[in-house]
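Below is one structure; the comments refer to it alone.
Complex shown without one protein chain; remaining protein chains in place.
First chain written, first letter: the chains are A and B, and each begins at residue 1.
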Amino acid sequence: MHDMSKKITALSKTTKNREASTVIEVDDIGFSYDLGKTETLKGISMEIPKNQVTALIGPSGCGKSTLLRCLNRMNDLIDTAKITRGAIRILGQDIHAAEVDAIELRKQVGMVFQKYNPFPKSIYDNVAYGLRIQGVKKKSILDEAVERSLRNAALWDEAKDRLKDSALGLSGGQQQRLCIARTIAVRPKVILMDEPCSALDPIATAKVEELMLELRKEFTIVIVTHSMQQASRISDRTAFFYLGELVEYASTSHIFTSPSVKQTEDYISGRFG
Amino acid sequence: MNASENPFESKRNWTKLREKLGVGSFGIATYFILFCAALIFGQIAYKGLPTFFKSEAPYVNTEFFTSNPEILRVWHDAEGNKFSMPDKKFDVWRRDNPDAVILDPHALNYSAGGIAGPLIGTALLVLFCMIIALSIGISAAIYLSEYCGKGRIMSMIRLSILNLAGVPSIVFALFGWGIFCHAAPAIVDHVDERSLFAFSIGSNYLSFQGWGTSLLAGSCTLAIMVLPVIITACEESLRAVPKGFREASFALGSSQWQTIRKAVLPYALPGILTATVLGITRVAGETAPIMLTATSTDKTDMPMQALQNEGVWAFFTQSVQALPFHIYTLAKLPDDPLSKPMQNGATFAFLLLVMGFAFVSILLRNRVRKKLKW
Partner (left out) sequence: MQVAAVPANKPKNKSAPTFKGKRGLRLMGLNFTTDGVVKGFFGGNAYLAILALLFICVFLLKSGLGFIPGYRVELGEARISGVELTNKVRYELTGYKALLARVNQAFIAEKRNRFGDEESTIYLYEEFEALVDDEFEDAMETYLSINDSPEKEAACARLCKDIADACNNIPEKKLLQALTRRLPELRKVSTNAKDQAIALAQDYALNDAETPHAVAEISAQISKEMGNFNTAVQAIKSAGKPLIQLESELTKHTAESDRILKLNRQTSGSITALEQGLKKAKQRDEPPVIIAAIEKRLKKSRGSFIEIDTEARIKAVYQAIENHDLIVDTLLIKISKAFNSLPAELENELTNVTIEQAHKLNSEFAIIVAKQKENISAWRHDKSITTGNTLAAFFFGSEWQTGSPWQDIYGLMPLFTGSLLVASVSLLFAVPLAIGAALYVNQFAHKREAALVKPGIEFIQAIPSVVLGLFGVLVLAGFLKDWSHSPLLSWIPGFPITERLNVLLAALLLAFMAAPTIFTLAEDALNNVPKAFTEASLAMGATKLQTAINVILPASMPGIIAAIMLGFGRVVGETMVVLMVAGNKAKIPEFSEGIGIVGQPVHTMTSIIAQEYGEVTEGSLHWQALFMVGLVLFTISLVINSTCQRVLNSKNR
């Protein structure tokens, strides 16, 4: 039985790989917050396919957020952070290589945070921010990009009459969708989401989830979530992390119906974590 | 996908340059401020240090720290040699050499002797000021933070105290001058003409004639000036003690005072100490208030003499010398190279004194901040 399920996992993995090209390739990555004394990530290897939602799950402190922040090098901002081994390749390029500019990387690998964090500016200025810092000044381009992003983020109808109002006047769910709109305005290749719904109520959560399924058509999405239900609802593939190691990585249906590892099963069924 | 093609290649040479320019100019602003400070400090130290030392045996110019400011006598002899001598020495020398030829004699005020009088005066002013300000200020802070609620009136009072902390010192000086020098009550044998009104008590009078330009008036003025600072800072450090400490103490059946004494004050003490040193720094460096209320240029004897000769009340109501005011007086001296050593020495000594207190307060505060993470 056990062998059987393993076989299926492997099979689904390969089929998926064949279906979609790989965007992110994590190759035996090791990461430490204290200059290598202790490893927070202990040799993770995984491939993240294009135009799919990949969910990273696991108990607190398992390293899933750390991995996510490695993907756009946000961890560079911590002085004592260090990649101890391995490499991450996005679109075939090793992102820690010397010729890679972290800022250029972040323009193409966007991120949405756990707590919605729009700038204390108007809705319009928030969405246009990314383009403006890239030097876009023409109003027509900005207008078009703002409208498209807000439409993509399903916020246009609610916000079109108050584009000049402060973004902080929106509701929590709207603010989070605004943050998503802000991220997609610069047309990144990948969107990283760090528990995007944990600060939202169920209705707002449903809207954001719906949005993610919509966005999957255009973007590759990696999402960290605490909620099993969310992962099962929206993700195509799921990776389960435990104590800095990747325990299991397979298609979502497989993980949630017949996990091949005992720990995964325990976690999903709520026996720990 | 072609791996050799780098999608994240840096494309922003112009942005990079702008980044460097921007950060560079901010850095320059920062170090320019520090550079100016170093320049001023260095200049004063460079000119002041020679006054602290001398070329002979003990090498430290003890006279500078142990004697009062004096007049410097300057003259030529018949051969055109220049002589200069402090006033007291000059008298002795004159007695020993009655036949010496003295040509073109002139006197330079405050250009000889030392800074002992001003130093002691400043110490006394700071001491009495802090005694008054701390005893009132800490109690007031405890009352405001521990006994009062957060009612509207209380928060208004708090806000007013905070606002008063920013009022210019010259306004406090003016107030102290009007009240303490001219209208405060004193027990006297003989009612002065300027007294506002007077009662007779026994053989003496209680007269509202003020204490004149005096140590007491200066200390009180400085205390009033620094009171808002001390109350605000102490209250802040009391409030920084977590509420849980108090609740735990109350839950064990302690009374309010026991709670304050055992569960609040010990943890607020470093903060209160910092506030104290901060207050001393501010008080020691102030010139305007003491100029109006405590010092006079014609004071030449040490303050202790009044205590020995005339008693406690005379001690407190005498005017004193003080280092900041002494420096102000020195700054107004005519430009003569012989006055410079005193000018520079006194300035450097004063700067060192105040900076010492400031250093301690910054050190203390940083330690408190590091520790205060409950």
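Heads up, the rule we're going with is that a contact is a pair of C-beta atoms (placed from the backbone, for glycine too) under 8 Å apart; a residue touches a chain by one contact, two chains touch by 3 or more.
Keep in mind that what you see is a predicted model, and the values were worked out from it rather than measured.
Q: Which residue from A:89, A:182, A:207 or A:254 sits in contact with the chain not drawn here?
A: Reading the full complex, the residue touching the unseen chain is A:182.
Q: Among A:27, A:104 or A:158, which residue is in contact with the omitted chain in the full complex?
A: Answering carefully, the residue with contact to the hidden chain is A:104.
Q: Touching the left-out chain: which of B:102, B:116 or B:162?
A: Going through B:102, B:116 or B:162 one by one, B:162 is the residue touching the chain not shown.
Q: Tell me, which residues in chain B touch the chain that this view leaves out?
A: 12, 15, 18-19, 22-23, 25-30, 32-34, 36-37, 40, 43-44, 135-137, 139-140, 142-144, 146-149, 157, 159-175, 177-179, 182, 194, 224, 227-228, 231, 246-247, 250-251, 253, 255-257, 281, 284-288, 291-292, 324-325, 327-328, 330-331, 343, 347, 350-351, 354-355, 357-359, 362, 366
Q: So that we can see where the missing chain sits, which residues of chain A does it touch?
A: Here the touching residues of chain A are 72, 74, 77, 79, 103-108, 110-111, 113, 115, 117-121, 129-130, 132-134, 179, 182-183, 186.
We adopt the following convention: only the chains that are shown with their structure count from here on.
Q: How many angstrom lie between the CA centroids of chain A and chain B, rounded to a whole number?
A: The answer is 59 Å.
Q: Taking the touch rule as given, give the residues of chain B at its contact with chain A in the complex, in rising order.
A: For chain B paired with chain A, touching residues are 1-3, 5-12, 15.
Q: Where on chain A does chain B make contact in their complex?
A: It is residues 21, 89-93, 95, 97, 99-101, 103-105, 108, 135, 189 of chain A that touch chain B.
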